[in-house]
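Of the protein chains in this complex, one is absent; all others appear in place.
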Amino acid sequence: MSTRLANGGRLLNKGRALEFTFNGKRMTGVEGDTLASALLANDQMMVGRSFKYHRPRGIVASGGEEPNALVGLGENGKFEPNQRVTTTELFDGLTCASQNHWPSLEFDVGAINSKLSRFLPAGFYYKMFIHPRPLWKHVYEPFIRQSAGLGKAPRDRDEDSYEHFYAFYDVVVVGGGVAGLQAAKAAGQAGAKVLVMEQTPHWGGRAPVDGGEVDGLSVDRFVEQSVSELHAMENVTLRTRMMGAAVYDHGYVMGYERVNDHQPDAKGPRHRLWRIRAGQIVTATGAIERPLSFAGNDIPGVMLASAVRDYAVDYGVSVGDRTVVVTNNDDAYRTAITLKNLGLEVPVIVDARPSGGGPLAGEAVALGIRVENGKGIAKVKGGKRVEGVEICTQAGEGAALETIKCEAVAMSGGWSPVVHLWSHCGGKLLWDDENVMFRPDGDKAPTGAEGERFVIPAGSADGCLDLASVLDNADAAGKAAAQATGHTPGKGAAPQAQPETMTPIQAVWMMPQGASYKLRMKAWLDYQNDVKVSDIQLAAREGFESVEHAKRYTTLGMATDQGKLSNINGLAILSDALSQGIPQTGTTTFRPPYTPISMSSIAGEARNETFQPIRKTPMHSWHEANGAHWEPVGAWRRPYCFQKPGESVHDAVNREIKQTRDSLGLLDASTLGKIIVKGPDAGKFMDMLYTNMMSTLKPGRCRYGLMCNENGFLMDDGVVARLDEDTFLCHTTTGGADNIHGHMEEWLQTEWWDWKVYTANVTEQFAQVGVVGPKSRKVLQKLTDDDISNDALTFMGWTEITLKGGLPARVFRISFAGELSFELAVPASHGRALWDMLMQAGAEFGVTPYGTEAMHVMRAEKGFIMIGDETDGTVIPQDLGMDWAISKKKEDYLGKRAQQRSHMTDPTRWKLVGLETLDGSTLPDGAYATADGTNANGQRNVQGRVTSTYHSPTLGRGIAMGLVLNGPDRMGDVLDFPKVDGTVIKAKIVDPVFYDKNGEKQNV
Amino acid sequence: MSEAVSALKGASFDGFVTVKDTGLHGMITLRGDLASDAVKAAVQDATGAPVPGQREVSGADGNWVAWMSPDELLLIVAYDAAPQIEADLRKALSGSHHLVANVSDARAVFRLSGSATGLREAIAKLCPVDMTPGAFGPGQFRRTRMAQIPAALWMPTDDSLHVICFRSVADYAFNLLKGAAAPGSEVGLFS
Amino acid sequence: MKRYSAFAVAREALRNHMGWERAWASPEPKKKYDVIIIGAGGHGLATAYYLGKNFGITNVAVLEKGWLGGGNTGRNTTIIRSNYLQDPSAAMYEKSRSLYETLSQDLNYNIMYSPRGVIMLAQTEHEVRGYKRTAHANALQGVTTEFISPQRVKEIVPIINLDGPRYPVLGGLWQARAGTARHDAVAWGFARACSAMGMDIIQKCEVTGISREGGRVTGVSTNRGDIACDKLGIVVAGHSGHLADMAGFRLPIESVSLQALVSEPIKPCMDCVVMANTVHGYMSQSDKGEMVIGGGTDGYNNYTQRGAFHHIEETVRALVETFPMISRLKMLRQWGGIVDVTGDRSPILSKTPVEGVFINCGWGTGGFKATPGSGWGFAELMAKGHSPLCNEFGLNRFKEGRFIDESVAAGVAH
């Protein structure tokens, strides 16, 4: 059984015990434990079930590469599925549960799949469930869906907060092992501004576990010393619990800082996503040990040799009293030696190499450990935990020579450098035959903004496997990074370690070499997704020869560990099956992130109140307090209507319209865009922007204008006021201000840069209120002594007035509702005050604030178009019968050439008309008018569509506008508008102006 | 005359730095040839501060001139003084091609104060700008993005920083800054 | 070709699966073909398949510079829907959707078409009107959609947050027969069927030139030699501009990077596809349990198959707001594809200035759902010179100003 040892555990504070529960079972760990080490200390060998066959799964690794040990962590608002126990620090009160089983971890119905596994090879679902068709939808797929997925879906809202952080460094070192620390020192001493990030809470990486001496110091002392030297450097920043998640173009690095995962009740954000711009990136990301492919290598208790060593040395945990070590390289001998020295049993070291290992092997033998060279494991015995292994000759087909009882198997297939960050942005790899690994190809590094290389691998991430070469390599990397960012590295040599003599690794992709199908279909490559040697071989046989095909066909490496343990073994098996070299096969693409990062950390602060900005007018608070039913318009929030207590939205809108037409209404029009265009060439510029002739507009006057894009389509409209000889004030639609201002600046800066014109977007400077209705002049006159009579301020005129109390205001006599109305503009800081003044002064007239819907209905009653309703990006002014607003005199305006194209001048384009239902009902939004027959694709022919439709309380009937084939020439024709339910509404083509056709009301 | 009010009426928040709506300022947009003597003189007369260099701000305590773009300045003065200054500028620049607009009511200004390192941290959570001392400091004026809105930054002193954004998003900006300055979320970087 | 079936799988199981034959052959190029298709993505393979199936043209080569299905076919978010506004689009996508319904049977390959339904959320009044208009159009186009209430939305998608502080859900456009399919399987199934008809799918074969005589195509040169043909179909998505260049004409196309991501797999919690265009995000859950999320396109020309992080950020932010429960899920993998975008964001299926050369491109972010329909129509165009499905998607429409603009409805994202 796995237990906590009396001695060992360099990362533990055994003085402090921590309580936690797994599947409801109370357990105890100590401070410094990971959840993994704590589970093992409690003899919890089995921690989950695999994805496809629901096989028992135990902990395999000790770091982020762990494929099996995923749990549901925490509860309610802090629940998180698929949490990796090897990267979860234990804290007091932690609760977690294993995943992907029913009813329990011990007894799982899904395990039946394991019995059926021979019928469920790679890609079986592409070949099955095809007939009969309905069964796929109703039986097969629902079943597959239910059995899919790993962790439970969270239910509750996330209780935690998250944030981003923007940082800038000359050199970012990813990884705080000896290589990272040395690279950082080298770069730091050269004066570069350096950030070192380490994903665990500890510095030093694997080195302290493997031991050794640097410059006469034990390696852990050397680590301590390096860290304190780095702390002392002003220009160096050190962060732990921060993972290098991704590298993007131009030196952009994502640092995933897990601020509070280990102290969930602490204040502050749970995660902080660092968005770092780096001159150079040093990837000191270490290497990952590879499993060996033998039958039963997925049984709980079979672990990476390095992991077994880590748990013993770092956490004082023995994964079993008897551990068999199986390897194809020298490194795994360290595990045997470590265990033996801790007083644990190592019945045998199985070394696949006929000639066996080097000095380390000698050391093992000297400790009395039995070593079997040229041997392999035929199969592991056991179900939910390891019971023993069958030994065979590696060269053979798996005939058992002997069975050895054991509780754990420590395996090592060699080491693979962690090249993910190197590869994210295009760094290429080369195959190193001697060391049996892919490592970064120094000649093909990712290139940055200036075409420079910006990623430098260091240490074992660059393929160096012994301490001495790691330090040399890392020191050089640090100096190179400093150099590349304009600093002068010191001449000093790298710290010295004793070079180790190692016998070369021997590539072993299958154990034993000639394993039978029976063994191969029990030899796992991808533990989580249940991909076995036989699956890859099947894929190859079926022609899935590209490594991407094989991956996608078998799902190799697509699990939550992204194939950190399985990819290399898998593509080696594939290469072998295709009898081609591993480099010819190549790797799949490495995609960010290195290990999964929380969605919430990506969203950062953008949640709830700060999800997106909401633009508010100066009168917003009044609206809020007075029943505003809000409508988002662009980024703005506008009242759709103001509901009285107990009043429906529909009734509120009708009331607002009636009151406005009868007496007096107020509209908060502050959101309308307001742009100043000024300069000697302003008139010329305005004539290009608008389809109308604007240069002839007289100061003091207003003109309604249309704007098209170069493609001819109507993009915005609004009232232009000429402030003085060389100054215009352009009003735009609510959504349009920023776009239109950008549009103006674009033409001025990139096409007509010699024209003398300046623009300024003053939208937010002014609060604007529409004072609308027969009583509007009366109420306005109450507020000013200036003359605003029909003679002094005629329709489509504007003037400056002073409100009582001295507040200056601009008054535009324009009307969008068809009533006598004025738009008042005052500085935004006085907007609320103006509103209150008008409410007070208007009281005697029953003043009624109205919202966007009443505005829409009233403009529709008048037949005024609305950008976004009558227009949709495919409509030109000519379609809307607005030729009157298109100057014939002008040679050019934006969109004019486009409007000359054949389809734009096509007489059969649909044109704007009014629509009146025969039964007085209201046409549905977006309804189409049908025509006879169908088109070549069997679709019903149409001859028009509704663009705006409302119930008009003024006329007591439905009114609508629409675009209709030859509409203006077909007054009186009746069209069929089918509803979605198939029933048809008949509507007559009429003049679009429904109310006050002669415009008398606005002109009094 | 009615009393003018800023978007957040002086609201303030105490986190690891203090965030405060500084109330109303007079602000004038001036577009023209910034190299011309006319503009230089007019700006000097209006604010007592010279035309700042590229991405710089000149002047002091409540009287600033900020460089917005190669042909645009933002004059920040006392709220009540703005109308007169606007008129003076118009007069002084008449004859030359220019644009002067009083935009005193179009924006909101926040002041971050307290820990000199803290206010740099708070901003570094929201803006893609290198806030390291030496990379950014007094005298500079940086227009950038604050989370999802355009904003500009300047530091009147080493231990105070001003953020300026449009008035309509003052609420959003204030909420952002409150979150960034929340106790317990210190990063401890610039210390 | 041996048929696939549960029985076949059982039979092979007893022989340790040693009897499975190659899904598709890997031949050497011949000297000449009647038709060459450049690009063995979904659209190219589907074109070849229907050339054979509908027109008996089987002397066909499909040339692929990488591995088949390795472009956007293998990189998209697998959504299949036909709730389009404009007639030509609706016709194309509905034809495609209906072909998908029986594609597994046609190809004898389970492409896992899953009609789980697609909702497009309406989160502004403008979107409400836009989707109601689309629903009306669809009814006349023979596309079954309906505009549903927020309550219905909540019933269909229990994990959705109807009243976020920013954009409340005001309803949605619901297409029950829309859904998803296994993207790789679509390419593999077509490839297997083409191979079975005797067509040559030639991978790792890069076209380096297009030879013409008197304004007519005569063949292509490749890294595996020159190959002659009577007709040439260019179906290479993001690389269309490049190939058109070789043929001597220009396209109204820009290539940009589009990004997508998946979460770690969780137990089923969302059955249908939800698109929230106002906040720019869409999400579905794969049969494997991953939440599949589509992001935005870069605003600049890009051939890297990588994108900028802030598009991922914008999308994830939107979805965390719309589905608060995904907040504590983790992003597993993120990737990009190169999409070809036209002036009106609708595709081009057209003859070209070069006689015998046909182009199928410009699918932008929406190509996967159109795969069989596009192949069906393009095959007809190449075989007969015209096709009702393709007529409106000609190259000349830009000159005439006759656009097929889908962005006019609220549903701009694919």
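Note that the chains take the letters A, B and C in the order they are written out, and that residue 1 is the start of every chain.
Here is the rule we go by: contacts are C-beta pairs under 8 Å (C-beta built on N, C-alpha and C of every residue); 3 or more make two chains touch, one makes a residue touch a chain.
The working rule: contacts and distances are computed from a predicted model.
*Asks:* As a check of understanding, state which of "Peptide/nickel transport system permease protein", "Na+/H+ antiporter subunit C", "Sarcosine oxidase subunit delta" or "Amino acid/amide ABC transporter membrane protein 1, HAAT family" is the UniProt name of the chain not shown.
*Replies:* "Sarcosine oxidase subunit delta"
*Asks:* Can you list the shown chains that the omitted chain is in contact with?
*Replies:* A, B, C
*Asks:* Among C:V9, C:A23, C:I234 or C:I253, which one touches the chain that has been omitted from the display?
*Replies:* C:I253
*Asks:* Which candidate, A:S228, A:Q749, A:T908 or A:T983, sits in contact with the chain we can't see?
*Replies:* A:Q749
*Asks:* Looking at A:E450, A:D791, A:D932 or A:D981, which makes contact with the chain not pictured?
*Replies:* Residue touching the absent chain, from the options given: A:E450.
*Asks:* Contact with the hidden chain only, please: which chain A residues?
*Replies:* 248-252, 277, 447-451, 710-711, 742, 745-746, 749-751, 753, 891-892, 896-898, 900-901
*Asks:* Footprint of the hidden chain on chain C, which residues?
*Replies:* Counting over the whole complex, chain C touches the hidden chain at residues 239, 241-242, 250-255, 298-304, 308-310, 343, 398-399.
*Asks:* In the complete complex, which positions of chain B touch the hidden chain?
*Replies:* Against the missing chain, chain B presents residues 54-55, 68-70, 128-129, 142-145, 150.
The rule is short, and it goes like this: only the chains that are shown with their structure count from here on.
*Asks:* If I average the CA coordinates per chain, which chain comes out farthest from chain C?
*Replies:* B
*Asks:* Between chain A and chain C, what distance separates the C-alpha centroids? Give it in angstrom.
*Replies:* 22
*Asks:* Go ahead and note the Å separation of the Cα centroids belonging to chain A and chain B.
*Replies:* 32
*Asks:* Counting only Cα atoms for the centres, state how far chain B is from chain C in Å.
*Replies:* 49
*Asks:* Of all residues in chain A, which touch chain B in the complex?
*Replies:* Of all residues in chain A, those touching chain B are 161, 163-168, 193, 237, 266-269, 272, 275, 277, 605-606, 609-610, 612-618, 635-636, 676, 678-680, 756, 758-760, 762-766, 805-807, 827-830, 832-834, 837.
*Asks:* Could you list, by residue number, the parts of chain C that touch chain A in their complex?
*Replies:* Checking each residue of chain C against chain A gives 4-6, 8-10, 13, 16-18, 20-26, 66-67, 69-70, 74, 87-88, 90-91, 95, 102, 104-105, 108-112, 114-115, 123-126, 128-130, 132-137, 139-142, 146-147, 159, 164-167, 182, 184-185, 188-189, 203, 263-269, 279, 286-289, 304, 306, 308-309, 312-313, 316-317, 319-321, 324-335, 388-389, 391, 397, 399-403, 405, 407-409.
*Asks:* Across the complex, what residues on chain B touch chain A?
*Replies:* Spelled out, the residues of chain B in touch with chain A are 1-7, 24, 29, 31-32, 71, 97-99, 101-107, 121, 124-132, 135, 147-149, 166-172, 175-176, 179-180, 182-187, 189.
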